[in-house]
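One structure is given here, and the rest of the page talks about it.
Yeah, one chain of the complex is gone here, protein chain that is, but the others are all in their spots.
Chains: A and B, in written order; residue numbering restarts at 1 for each.
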Amino acid sequence: MYIRLDQSSGSPLYLQIVDQVKSMIAGGALRAGDRLPTVRELASELVVNPNTIAHAYQHLERERVVETRRGLGSFVSAAEPVLSLGARRARVAALLDRALVEAHHVDLNADEIRALLEERMSEMADAERSDELASSK
Amino acid sequence: MHRQSLSLSHPIDLSKGDAGLLSPAIASAPDALRIQGLAKSFGKTSVLKDLDLDVPRGSVYALLGRNGAGKSTLIQLMLGILQPTAGQIRMLGLDPARDGVELRQRVGYIPERLPMYDWMTVEETLRFVSPHYRNWSREDETRLVTTFRLDRTKKVRELSRGNIALLALVIAMAHDPELVLLDECTSGMDAIARSEFDRTVIDALHGSNRTVFFASHQIHEIERLCDWVGILHNGRLLLQAPVETLKSSVKMLRVTGMDKDENALAQSPNVLKAQTSGREWLITVQDYDEMTPPVKFFGGVVKEAIDLTLEEIFVALVAKEEARI
Partner (left out) sequence: MKTLIWKEWRETRMIPAAFCLLFLAINLFLITIQYLADHMHGARVTPPGGIYTVDSVKLTGVACSLLAAVVCGGSIVSSEASKGTMSFLTSLPVPKKSLWLVKAGIGFAGASAALLGILLLGLALIWVNFGWSAIAIAHQDPLAFLVMLTVLMLSAFTAVYAVSYAVSCLNNQTFASIVFAILACFAISGAGFGMILLLDGVTTQKLSEFNNHLITLHEFDYYLALYATLHNPESMIVATSFALLTLTVIALHISNVSFGATEEPRRRYLIPLRIVGKWTAVYASLGAALYGLYMVILFHVQPALMRQ
């Protein structure tokens, strides 16, 4: 599993792993039921402390993104959100705020921001659809 | 005694599977290394003063410090090569001064200067060393030599520095040590050899309750590998904490609209560094609480809390300490 860690950003390595696994799932590189490498395998591949990998997996498990089956390994779970709508909204709101601050700094007005948002959403949907078509062939 | 310790807003309890994520069984095991009140002087020069250090079993502990902070002296004391002027060291429960031979059976040590007999071949070196260790495993030795692609018939003087370090790693690991002591050994290695070296150390951690102790300058490389860090400065331990705790407590705040009271800033013990960036201030603090992040700071508004790399944290902490003295 190819995960690229950016040490210079300062952001905790386990969060980077969590984020990248999530984006792999969102992007279709990982599907429900796919097996993740073991803590040992991934630690060896990335040359990272196994505790960091374990922390990342625990985090993913807590969020029900990944589930562990005894003796078999860790698998991507079928998307079943466990967090309440409020918690989910709060998560995304924090990220949106950062984007909005940046947009404000580069002088995009409200309409431009909304248009950009629509653009990005339809692009992601398109990418997902073409992936599904490709894999069904 | 004057020690500036990291003020944690929420204390870390190792017995819970929270910070450090050691399983309860491992977390309650006695420390791999316990140092209390250690002091060492050479004549009138005092190199280590009143040092307290604890390395939990099964952890990867990084000792950071500037050149001359006392890292090599500490390692020599840990191995029983030097005798302490005062204080106590217990490594794997043993006193290095008294039980040095037994300790060296259980510890894998790789020194900075990698001394080896250059007239010996790789095979001869391994055959020279192996009979002394009761837990030497031929299978592990063969596996490591193959992984590192070392030519057994080559003389040590014909090997590159990286390969000599790998040979040293084979010797250190093949006797199944409980504790691995690495003293600046990857400096001067090329990227590939270094990655092989680190990977072997990582692999060796699996399920064996093995402890690794690094003394290094290469903070960038160490950051991926260690889960505990200790900072040595001027012969004293500035702080020791799990890496994640450190990274979540030391952050850089981006603040706007602050009163420009430089003196107050400098005096505040929790402000490590303060610099302007245009109209904003970037303040490095050491008491950041992720549960209740600060909104206001010295009259200004906190726009963002930026994560710092271990190297940046180290530099900021040492700079603050040096400014204080």
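Basically, contacts are C-beta pairs under 8 Å (C-beta built on N, C-alpha and C of every residue); 3 or more make two chains touch, one makes a residue touch a chain.
This structure is a prediction, so every number in the text was calculated from the model and none was measured.
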Omitted chain - touching chains that are shown: B
Option from B:Leu33, B:Val60, B:Leu92 or B:Met116 whose C-beta touches the chain left out: B:Met116
Residue among B:Leu38, B:Val60, B:Leu82 or B:Val285 touching the omitted chain: B:Leu82
Residue of B:Arg104, B:Arg143, B:Arg254 or B:Lys303 touching the missing chain in the full complex: B:Arg104
Residue ranges of chain B at the interface with the undisplayed chain: 42-43, 79, 81-83, 100-102, 104-105, 109, 111, 113, 115-117, 119-120, 127-129, 131-133
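The rule we apply is simple: only the chains that are shown with their structure count from here on.
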Parts of chain A lying in touch with chain B, wherever the complex brings them together: 5, 7-14, 40, 43-44, 46-52, 54-55, 58, 98, 101
Of all residues in chain B, those that touch chain A in their complex: 17, 20-22, 60, 195, 198-199, 202-203, 205-206, 220, 223-227, 244, 247-248, 303-304, 306-309, 312
